[in-house]
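One protein chain omitted, others in place.
In order of appearance the chains are A and B, and numbering begins at 1 in each one.
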Amino acid sequence: MSQDLGLWTVPLAVLGGAIRVSTPFLFVSLGETITERAGRINLGLEGTLVFGAMAAYATAVVTGSPWAGVAVAGLAGAGFGLLHGAICSLARVNDVAVGIALMLFGSGLAFFLGKPFIQPSAPPLPAIPFGFWSDLPQVQAALRVNVLFLVGAVLSVALWWAFRNTKAGLVIRVAGDSAEAARAMGYDVTKVRVLATMAGGFLAGIGGAYLSLYYPGSWNEGISSGQGLMAVALVIFARWNPLACFGAALLFGGAGALGPALQSVGVSSGYYLFYAAPYVLTLALLVATSSPDRALAGAPGELGLSR
Amino acid sequence: MVADAAPSGAQSGMMVADKRTSPVIQFLAWLARRAEAVVIPLGAVLAGLALFSLFLVALGKSPGTLLDLVWRGGFGSAFALQNSLQRAAPLLFAGLCVALPARLGLVVIGGEGAIVLGGLAAAVVAPPLSGLPAPLVVAAMALAAALMGAAWIGAVGALKAYRGVDATIASLLMSYIAIALANHLIEGPLRDPTSLNKPSTLPVGAANMLGPMPGIGVHWGLGVGVLACLAAWLLMERTTLGFSARIAGGNVRAAQIQGLPVRRLVVGFTALGGAAAALAGFFEVAAVQGNANATLAAGYGFTGILIAFLARHNPLAIPPIALALGGLEASSGLIQRRMQLPDATILVLEGLLFLCVLVGETAYGRFKIFSPHLWASKKAATA
Partner (left out) sequence: MTKTDLTRRHLLGGAAALGLAGLPGRARAAGALTVGFIYVGPKDDYGYNQAHAVAAKALKAMPGLEVIEEERVPETNAVEKTMESMINLDGAGLLFPTSFGYFNPFVVAEAKKYPKVQFRHCGGLWTDKDPKNAGSYFGYIAQGQYLNGIVAGHTTRSKKIGFVAAKPIPQVLNNVNAFLLGAQSVDPAITCQVIFTGEWSLAVKEAEATNALIDGGADVITCHVDSPKVTVETAARRGAFVCGYHVDQSPLAPQKYLTGAEWDWLPIYKGFVADVQAGRSPPNFLRGGLADGFVKMSPYGPAVSDGARRNADAVKAEMLKGGYEIIKGPLNDNTGKEVLAAGKGLPEKAVELESTNYLVAGVRGAV
């Protein structure tokens, strides 16, 4: 039997929200970090996220296996990444513009093909009940952690390490900081960037699978509400650092849970303003940590946004 | 990267032909350069249509019927054209909100916030002025909107110029904050108590509403929007300010060495972009809704990003692209009704067309037939 936790509901909800809501932000921003580190911006991951959500849901409905859905979403995302990467490899094609066009194309295709899958129910992804030690259903619910969240957490550490300590990480960074230097070292910059964009698309597709197969765990055309675009922007906030992406995603998810939680304990006026908390908080942190004197620390040199 | 997107076709070919060559040859060279800017996008659109036709055929639908419906729904009659122009009107302003700051290398994607707050500001100033003559009230509304938008997006520029905050993420975050703020005010302190099930501000009054443009039947946002694009082009291409902005957008160091006021330019151009976007909100209130409500956030700001990038941030290219997009969206209904296809069909078509147009960018300069040098030099040699 659940008991009234009073004001403790709020921090608990923020914790639970951080775990539940952050995963799509995490996957998209990790993916975009790889892409941007290699010197390309893919603003179209919103479209990839939505398409991944649809592809995962449809696959899970048809095959009965949510994991098959995750795989298909990742592959579809990589496909979109390949498209972006290949088009942007042509001379004089602007990567931001291609991203925006892909946002439209990906969402449009997802809505188009996803119509027959709005009604059926798909089997959801499993979660691990880390809250088993507690008698409180609220704690148990907050600590039901999806496997993809854990994968994302591990991935952010792994990527952080790989960018510093592996050859592949070095090649990506060099391609992103100076195409000339990378060419001088004998690397095919175009190939590196296309592969990095594909990796980014793959992760964004999986982020979409989380949306439709776990939380909110449903397919409809309003499933994303701009999370992919926000996650791409969060990469700048996280200064292209995978560990910081994890932090930014948690912050964003947790702050998003604030609005409903505050209403549930009786703070009910001005809820629109509470719902804006993630944006206000991110902006405040961004302003506080920026400085007019130094260029954005960690920004890949070849990136259009940093100029 | 953004600076690279500055219009390449517009000027570079103009003065290539030698002064000694005959006017005919000069004209041919000029024509060749211009033809490129028409033929390549057209070819890209055809390629996009061909790809989309394959998609339709795979679904067992007739591409011919769809093209016919796009034509009839978006362009083929006075009514269809009116429909498209009406949809294009707010997009002109939204496109400028991206194109103007882009001249300085800033990618501003939060124009939606300026539209919403601009509309709200316009709606708020009207009721207290209700006794004044309508032209004055309308002017005050437009001014309030423009100032609000200029302050909002100008703040993005100021954050960039004085704090080094990235404009892309700042503008996006601020657009969400703007929408939340507007919703809060519209449903709270500024709510007209008689707006029961559709929370709105007090009405601006029927006398203060703008009618349609004579002969066109579309509200004045269209005319003002086209003028704004023209003005923006003049500012960018024909004034010292615009030239300075281009230098600063290309290379901040160089601009600073030349003593250009880079920070003030950044704030000024973002503020102008914000004022433009806010006018879209003003027209929504003064020509369409009659008050400010939640539908001010209709997504025009996000469509504007696409338009500006397709226009390569050239303000003169914004109106035709906005019209093309307006026409596609206008035909969406007909396609739904006649072909039993979902509303997303037009999104897929738009996405494909724009991808092809962007791929087409790579073709510029690759076909010798379009090279002014080909015409000018060959003929000059024989002359």
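In this text, a residue touches a chain if its C-beta (ideal position, glycine included) is under 8 Å from a C-beta of that chain, and two chains touch if they have at least 3 such contacts.
The structure displayed is predicted, hence computed values, not measured ones.
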| query | Which residue, A:131, A:152 or A:256, contacts the hidden chain when the whole complex is considered? | reply | A:256
| request: Taking the full complex into account, find the residue in A:105, A:215 or A:279 that is in contact with the omitted chain. | output: A:215
| Among B:127, B:164, B:205 or B:333, residue touching the chain not depicted | B:333
| request: Would you indicate which residue among B:22, B:65 or B:258 is in contact with the undisplayed chain? | output: B:65
| If the missing chain were put back, which residues of chain B would it touch? | 62, 64-65, 67-68, 71-73, 75-80, 82-83, 86-87, 183, 187, 196-199, 219, 284, 288-290, 293, 295, 298-299, 329-330, 333-334, 336-338, 342-343
| query | Given the full complex, what residues of chain A touch the hidden partner chain? | reply | 1-5, 9, 12-13, 16-17, 20-21, 111, 115, 118-119, 121, 124, 138, 141-142, 215-218, 220-223, 225, 227, 256-257, 259-261, 263-266, 268-269, 271-272, 275
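By our rule, only the chains that are shown with their structure count from here on.
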| task | Quick one: report the Å distance separating chain A from chain B, using the average Cα coordinate of each chain. | result | 29
| message | Under the stated contact criterion, what part of chain A meets chain B in this complex? | response | 41, 47, 83, 87, 90-98, 100-102, 104-112, 115, 221, 229-230, 233-234, 236-237, 269-270, 272-273, 275-276, 279-280, 282-283, 286-287, 290-296, 303-307
| field | List of chain B residues in touch with chain A within their complex | value | 1-5, 105, 107, 109, 159, 161-166, 168-170, 172-174, 176-177, 180-181, 183-184, 187-188, 252, 305-306, 309-310, 312, 342-352, 354-355, 358-359, 361-362, 364
